[in-house]
Structure formats: C-alpha cells, structure tokens
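One protein chain omitted, others in place.
Labels run A, B and C following the written order; every chain starts at residue 1.
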Amino acid sequence: MKKSVIVFLMVLLLGACSNEKEKVIFPSDNSTSLKPIMQKQDSIYGYKSVINEEDILVAIYINRFDRFNKTKIEKKITKQIEKQFPEKKVLVTGDQKIMWEVESIIEKKLKQKELKKSIEKIKLLSKEET
Amino acid sequence: MVNTFGTLQFTSKICIATTGTVVGPVEKDSPFADSFDEVLSLETEKDETNEQAHSRMIEQACHWAAKKNHTQVDKVDVLIGGDLINQLSPTNFAARSLALPFLGVFSACASSMESVILGCLLLESGNAKTVLAGASSHHQAVERQFRYPLQYGTQKPKTSQWTVTGAGFSLLEKDIKNAPVVTHATIGKVVDSYQTNPLHMGAAMASAARDTIERHLTNTNSKMTDFDVIMTGDLGNIGISILKEMFQDENTGVILQDAGAQFYGNDKFFNAGASGAGCSATVFFGQIYEQLKKGFLKRVLLVATGALLSPLTFQQGETIPCIAHAIECRMEKRS
Amino acid sequence: MISSLVTAFIVGGLICVIGQIFMDVFKLTPAHTLSTLVVLGSILDGFGLYEPLIDFAGAGATVPITSFGNSLTHGALAEAEKHGLIGVLTGMFEVTSSGISAAILFGVIGAFIFQKRKTTY
Partner (left out) sequence: MDQQQFQKIIDEKNPKVPYFMNILKAFIVGGIICTIGQLITFFYMRFFPFTEGTASNPTVATLVFIAMLLTGTGLYKKIAQFGGAGSAVPVTGFGNAVISAAIEHKSEGYVLGVGGNMFKLAGSVILFGVLSAFVVALIKTILVNIGVVSW
C-alpha cells in the first residue's frame, strides 16, 4: 500500500511543471511596441492579446508558483503598457476564462464591430465580483 | 467505613424459567446468533420511527419469554424493564400494549440486571408469582440521542463501540425444576473513574465493574476461581483488558469474559465491540442462560455495566460516572 | 490545466491534513476542528494571505471550509472599504451565499427524498 502511494505522489509532482505556450498578438499589424514589454516579463510563459482603437486586452499564462502574486504581476504589466500607450484602456489578466475568450476571438478573426463588442463583454466579465 | 453492603441473598429458590431474546439484522452473524429466539430482518419497518421499532421489539421479546413458559402474557404479575432512550419511552409504550403492572428502571446498560434484581426481590417477598424482567436497546434510536446523526460522517476511533439492536427479557418464577437459580445479587455503586471521552466507555466502566465484583466476592466470601464464568456486560475489548489488568494477581484466565467484546466476534468494523443495554440482556438471557440450562456452566456471575452520562453532562464537561449491577446464577445437578 | 489540478490536490490535501492533525493529535471533536479552521481562514484573509492561495491553488483553497471564513471576511472588508465601519456588518454575506443556501436547500430536499436507511450496516 505504501509503495503505490509514493509512486502516485511522484506522478503528481511531474505534472506540475509548465510548458511553453505561444505568444500571440492580434491583429498583428501594430504589435511592434507591445512585444518588447511582454518579452521582459519573466514570470509569464505566454500571452494572448487583442488590440483595437482604444482597448488593449492581454491574457497571460503565469508560472504556477508565481501565481501567488498574480494581482501584483497584472498591475505591474498594466502600468508598463499604460506608460507605453497612454491613450488606450488596458486590461491585463491571468484568468483562465478570459484566456479562453481571447482564444475564441483570435480563432474567429473578428472584424471591427464584433471585436469591440466582445472586448466590452470580456471587460464586463472580469469586473464582476460575485 | 466504606459501605461494602449491597449484596442480597435470595433464600427461596427463584429461577429464571424462560427467556426471550430478539435482535436486529446486524446481529445475525454474531457468534451468539443461534442462541437468540428471533432475528429481525429490518431495524425499522417501512414508515415506522426508531422508537416504535424499539418498543415493538420489546413486546416481541416479552411474548417469546411468556410463550416458551406456556403462560399467557397477561398472567404475568409485574413487568420490569428499561432502555437508554429519554424517559424510557420505548419501554413505556411497550408496557402500554402489554398492559401489565410496570416498573421502569434506568441504569444505562446495567438496566437488565437491575430489573432482574428487583424481580427477585418481589418474588422473595412473596408479592409476585411471575415477573418479566429485562432490558433493550436499539442502535438507530440510541446513536441519534447520544452521539451523532446516523449518516453523519465521522471517523470512529478504535475505542468506540457499536450499540446492539436487541431486547432480552427473562421470566422469573419460584421452584422451577432444572432451571438456573438466582442465588445472590449485588447492587452496584456509582463509581467515577474521571474519564471524559464518551467514545471510550470501556475505560469509564471498568472500575465500576471491579468494585461490584470485589464487593460480591467479599460479601459471599467466595473467590473468582469458584465461578465458571464472570461475564461483564459491555466493557468491550479494551475495557475487559483493563479489568483483567486490575485483577491480574488472581489468575482470572478464562473466567473473566465480556459480552460486548465477544458479541461481534473479531470484526474490525465494530472496533471495540458491542455496547448497549441490549448487549448484556441478549447475551445473558441468550447464550449464558442456554449454557446454564444445558449444564455446561454451574456457577456464573453476570455483571452488567452502565455509563451514567447524558449528552448534556458531556457537553457541560462532566466526567462519566458508571454503575454495575450483578446477579449470581447457579445450576444444580439435573434432578 | 493539469498543473492546477495537481496544485488543487496538494493544497486541498494539506488543509485536510491540518484538520486531521487537529482531530487526532489535539483530540478535538469534528465540530471544534471545523470552527477552528473557519477562524483560521478569516484570520488568513485579514493578513491578505488567503486570496493569493486561491489564485495559486484554485479549488484546493476554495473547497475546504477555510474558504468560508475567508469569503465572509473578504465581503466585510470590501464593504468596509466603501462605507467604513458599518460596511463590516452589511458586507458579511456579500461574497458567499451559495455554501449555506445550498446546504439548507439540499438538506430539506434530502430529508424529503431519502427515507431512513433500513439497516445501518
């Protein structure tokens, strides 16, 4: 009984390391200035972001053990991006749900009007408290 | 001077004519199973409360005892009985339908011996010819009142005991040919061994059993080895080992036994064994009574042990006082 | 995805180990253990340590009973931030209501549906 339990725990620990995720910026035409900021971040291993006229939405994959200060990381990246794009409203979040929403936006390659609508929807979603 | 009195002697030949024992379904694979008169298939029938099932079981046990003695139940002079539920309501309701003069007694799991002692006193004084005496307990009704709701998930420790669903009643009469005779009895003292854990009854009741046994032996100036068996009610595996440790200078060996410890054999599910008024009642009036009648046992001391706690006293941080009543039965040679 | 399952398993297991230690070593009854853990949860939230634990472990921190204490304190603090001292009272059940209402609701439904078990074996 004891041996099987130890083996079970070992398998669990192996599954905990994080693998590389791709870094995507959509639409990729004006991604020149966002990429360097994101490169500097060491505690995230991938991100997906969506940019339009006045919104920047960045969903990030945070390293498992850095998730303790998830809120600090989000604030730090938001501040850096706002310094770079003062006129845009920025939202950076490590939430899994927002990550899935951003992925669906990128897959569907939405155009201007729906893009704006879905970004608003996501912003509403992440502000919701209860 | 510590009061060492309390041992009674019955000069007239008071016999346990017959006994009636009914147990629940969980008890059917106990080593004593074949000595029980009836094994119920369900603890509670379709839409019956625990207490109704409990009093129905008491009635059945009384009917069995009377039927085996070929007497009508309503010919019995006095019914004496008790159980563990608030205000003895199951026994009261059973006495209502049996319609007999009724004495309700409470000394927790020692109620079975207390009712037999009172029955013998009634017969000794000549005020009654036939007396029904016994006790009972019902797992679902007792567990709910003393511990947790039945389906509540707690991890029972190794010292916890399983309350037996069972009712044991004996029919006492005078001068019955080849039936066990109740010769002596000892009324227990309330002894407190400063235990507070309600899930470890064995430790709490051991010192009460020891006090009663010692007083019985000194007052009847006999030794442990004079008895074939000295059986305690429901001390459980740990309780009986504690008791043996306390008597370890006298070679108790196989004489000191415990009904609760042996009730479920060595099935780990029941941890330290069985407990409840039904445990001592069904084993004393079932297995032991049968062995006495068949002559395997000549002289027996039956010590029912009871813990006098209530959920209230436990929550108020009180310790657990205990009591143990005992009767001595002898079986003359088969004439 | 898998890594959050693993951390939920480990952190949830550890909190239950704490509960088991309370029960076995300190000989507390289950009711005492749960109450102590709830108090522990709300104290941790007072120091702002419980929210990062939820971010890290996900269900590993929200499923154990400590999250009940935490969400009570969190609601009170959030409301106190807006309305001052009175917010402590008004905000209490702001964040968590599902635990208790689900327990009450399913308690009654359970009592309605399930008959007593015939044998307890």
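Heads up, the rule we're going with is that contacts are C-beta pairs under 8 Å (C-beta built on N, C-alpha and C of every residue); 3 or more make two chains touch, one makes a residue touch a chain.
This one's a predicted model, so the numbers in the text were calculated from it and none came from an experiment.
Just so you know, the chain we are not showing touches A, B, C across the whole complex.
Residue-wise, the contact with the chain that is not shown comes from B:Ser241, picked out of B:Asn219, B:Ser241 or B:Thr313. Between the chain not shown and the residues A:Asp55, A:Glu82 or A:Asp95, the one that touches is A:Asp95. Subunit C residues in contact with the hidden partner, per the touch definition given at the top, are 1, 4-5, 8-25, 30-31, 33-35, 37-39, 41-43, 45-46, 54-55, 58-60, 62-65, 67-69, 71-73, 75-77, 80-81, 84-85, 87-89, 91-92, 96-104, 106-111, 113-114, 116-117, 120. Touching the omitted chain from subunit B are residues 49-50, 144, 148-159, 193-195, 200, 203, 206-207, 210, 238, 241-242, 245-246.
Along subunit A, the points of touch with the absent chain fall at residues 5, 95-98, 100, 125-126, 128-130.
As a working rule, only the chains that are shown with their structure count from here on.
Taking each chain's centre as the average of its CA atoms, subunit A and subunit B sit 71 Å apart. Interface residues of subunit C facing subunit A in the complex, by the touch rule stated above, are 2-7, 9-10, 51-53, 55-56, 78, 94-95. Every residue of subunit A that touches subunit C in the complex is listed here, in rising order: 12-13, 15-18, 64-65, 67-71, 94, 96, 129-130.
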